[in-house]
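Other chains dropped; remaining ones untouched in position.
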Amino acid sequence: MRSHRKELWFETPERRGYVNITADVATEVRVSGVQEGLCLVNAMHITASVYINDDEPGLLHDYDQWLEGLAPHAPTAKYHHNRTGEDNADAHLKRQVMGREVVVAITRGALDLGPWEQVFYAEFDGRRRKRVLVKIIGE
Amino acid sequence: MRSHRKELWFETPERRGYVNITADVATEVRVSGVQEGLCLVNAMHITASVYINDDEPGLLHDYDQWLEGLAPHAPTAKYHHNRTGEDNADAHLKRQVMGREVVVAITRGALDLGPWEQVFYAEFDGRRRKRVLVKIIGE
């Protein structure tokens, strides 16, 4: 069995941001040399997500509006978590809707994705350096 | 290490639908010959989900009503994604709530599921042929 591990680093300029990381993940699959296996991609921070969906600017806008509706940032005082001195409770909630991780099949040495599947890093509490883990196992 | 790959195809007659695919996935585990491993089952389309829950008609009704409340189909014009000519922005949102994929343990050659766990394909923009990927690795 082969395995490969890589940390990807991101710093979004705004509190929230959506970054297409498909090419970065595909590079790690090539580097791993794995032909058949699984590729785990997860946020290492608990106010960010890794998810798979369309790379379409209108949709990214819709996700952002929708998540803000489901888990509003303000008023920050309504969240008990923010009594710790944080103002990011909403980010912990938004991340649960979008998910922590994706697991993608590797087939014949490449990510086995559907036609429109793109891997995204979603940031809900940005403006600082944060990490995504890529872990590959297979043969 | 063994690996096995299979695409399952579905076409639901309505826009939304919920299909129990547990038996199809179990068949692929048997075909794979894997005794101990992991089975990834993911929607290959970004307006559909694979999830695990109960096969109970009342619950499927409740999921459908609840998701329509969280991410309504109409008015379609409120979603920027629909300016591309699509009318399925809500399907991209609903799919995030229900998830893209499940990873199920394989133990002694079979899906290692709890007593009520059933694998479902959830369609949020149907009436056309769409795929689910089953990828199995193990020994």
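Residue numbering begins at 1 within each chain, and the chains themselves are lettered A and B in the order written.
The rule is simple: contacts are C-beta pairs under 8 Å (C-beta built on N, C-alpha and C of every residue); 3 or more make two chains touch, one makes a residue touch a chain.
All figures in this text were calculated on a predicted structure; none of them were measured in a lab.
Shown are 2 identical chains; the number of copies across the whole complex in this structure file is 3.
Methods note: only the chains that are shown with their structure count from here on.
Between chain A and chain B, the centres computed from C-alpha atoms are 20 Å apart. For chain B in complex with chain A, the touching residues are 1, 3, 5, 38, 40, 42-46, 70-71, 79-84, 89, 92-93, 95-97, 99-101, 103, 131, 133, 135, 137.
Remark: chain A residues 1, 36-38, 51-54, 56-59, 61-63, 66, 70, 97-99, 102-105, 107, 112-117, 137-139 touch chain B in the complex.
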